[in-house]
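Below are the structure tokens for one structure; questions will follow.
The complex appears here without one of its protein chains, the remainder shown in place.
Coming up: chain A.
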Amino acid sequence: MKKTLILTTALTGFAFTANAAEVTIMSWGGAYGKSQVEAYNKPFAEQTGAKVTMVDADNPATPIKAQVEAGNVTIDVADVEYSDAVRLCDEGLLEEIDTSMLPDAPDGTPAAEDFIEGALTDCAVANIVWSTVYAYNTESVDGEPMTMADFFDLEKFPGKRGLRKAAKANLEMALVADGVPAGEVYDLLETEEGVDRAFAKLDTIKDSIVWWEAGAQPPQLLADGEVVMSTAYNGRIFNAAVGEDQPFEIVWDGQILDFDLFVIPKGAPNLETAMEYIKFSTDTQRLADQAKWISYGPARKSSGALVGLYQDGETEMAPHMPTAEANLTNAIVNDFEFWADRDVELSERFNAWLAN
């Protein structure tokens, strides 16, 4: 018994030294996590021989703070939202990333110009553009909702609505529904009247709202008939509609675009491999590959042309991207600076509004 133990220990020890390079990625799980495993992790492991481990979290920004403060960092790369990337970077919880090391586009355009504006920051490299949209179940809605105002119109389209239990995105959508042009939403939300107006609009449907928290919930709520319309992450709706043949339709009016970015927590155990991983997965081809698995737009302009078909081999991905021309007519780009500043106040007010 003891002998076997020594033997296995020796063997595992050997196995570890043989595969010295390893890297742990923390992401959001679900269809999104899968798309990253397929498009980034597997090819990276194949090419470099590194062992890539994927860990899921509700929001990877939270473990980063906990791990760095405790001085016990176990993850090397995390996928976070924009305002979290900015805030964590400001608080010194992230390694700085030298963006000049990122590979150029195939045509030689330097990375700094190839990435969409705002996609590169001191500590973070964006991989995809995703968006919060609303979708409806075509079987339980009579007629065809076209605008954000329709989402808030209980008379024209009766039935329950699903909304994310957070201030972010809901306030913007409420103002758009109230007739505010997408470009003026954040200016208005800076003012007391704007916030009051947004909450007043939310009040009109408050009694008909079913709140969700995890990205996997809205497709479930729509499929169960628990709600007739719900705000959702566009990729999750796409996967349910195209991948699982659910009768869901996305309304792009008033969509809120946002980045997901790769960051490296301060003190990551495998810093070098982590940098290699980010370099590898945010190159033109890899970002385009991810679109094969989920309908999130690549953060590089040069990837756009390479986006092809969905994994079923027949659905053209381009029109399902939040960044597609036709979907951008009344789109809001999430203002990370606004949310990094106002999140505390607006969340407090939202929580109080919710509880009363």
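Rule of thumb we're sticking to: contacts are C-beta pairs under 8 Å (C-beta built on N, C-alpha and C of every residue); 3 or more make two chains touch, one makes a residue touch a chain; residues count from 1.
Quick note on the criterion: contacts and distances are computed from a predicted model.
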In UniProt, the chain not displayed here, chosen among "Cytochrome c-type biogenesis protein CcmE", "histidine kinase", "Proton-conducting transporter membrane subunit" or "Putative spermidine/putrescine transport system permease protein", goes by "Putative spermidine/putrescine transport system permease protein"
Of A:236, A:286 or A:342, the residue that touches the missing chain is A:342
Residues of chain A touching the missing chain are 58-59, 61-62, 65, 68, 87, 89-92, 160, 165-166, 190, 206, 209-211, 213, 224-226, 266-267, 337, 340-349, 351-356
